[in-house]
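A single protein chain has been removed from this complex, and every other one stays in its place.
Entry: chain A
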Amino acid sequence: MSAGGEEEDVRISIYRFNPETDAKPRMQDYDVMPEAGDKKLLDALMRLKTVDDSLSFRRSCREGVCGSDAMNINGRNGLACLTSLAGLKEPVVLRPLPGFPVIRDLIVDMTQFFAHYHAIKPYLINDELAPERERLQTPEERDRLNGLYECILCACCSAFCPSYWWNPDKFIGPAGLLQAYRFISDSRDTATAERLAYLDDVYRLYRCRTIMNCTEVCPKSLSPSHAIERIRLALVRESS
């Protein structure tokens, strides 16, 4: 198939569950032969899909921007499209994001996750009269958004957070809190006090035990735990 000659079968063990036909989930083993140019786990999954089209998973941009193909890869959450096939321990065990309700195979229900995201009002709030052209920021003010705006909401962090597993209905989770801090730290946003007041809650923010799985696992190398710490400090400043 390829001139490289290094390709070998990759053994992949995948969590299968179809609620319409299966009483309970099972693991199914596949052997897949990567072809030339298949570098990432997602490429192997796409090959598999041509063999077994009942296998279900989400994917879209295949380059780590859309955040659809988040899954648990050998016990660690990650994006299939950013995970190199080379170096993966075999069999590669693929499971849906832990703690999320499974819709089918590797597809999970993200309704609650996005409900938390919407609850933190993920948009600029500014009641002041809009200037003629745009709301300007200094380069320093813009720099404060670095490490925050890049979040793609893949849910790798929240689905790796024990606090989120325990209280997914009440704890906003690392992804939502990182997004919340993105707007708290935006110089153009005027709703900082309201945002902080919403987060000052024993569940919404303070279920975080600083376990830092979120920072450890983020495929975009962001640090939700740092953002959470900044929110806590902002609340301290607000109250004093």
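Operating definition for what follows: a residue touches a chain if its C-beta (ideal position, glycine included) is under 8 Å from a C-beta of that chain, and two chains touch if they have at least 3 such contacts; residues count from 1.
Convention: contacts and distances are computed from a predicted model.
Between the listed names "Ferrous iron transport protein A", "ATP synthase protein I", "Succinate dehydrogenase hydrophobic membrane anchor subunit" or "Long-chain acyl-CoA synthetase", the UniProt record for the complex's undisplayed chain reads "Succinate dehydrogenase hydrophobic membrane anchor subunit". The chain not shown here is touched by just one of A:D31, A:D52 or A:D201, and that residue is A:D201. Considering the full assembly, A:R209 is the residue among A:R26, A:R76 or A:R209 that touches the omitted chain.
On the side of chain A, the interface with the absent chain consists of residues 163, 166-167, 200-203, 205-207, 209, 232, 235-236, 239, using the contact rule stated above.
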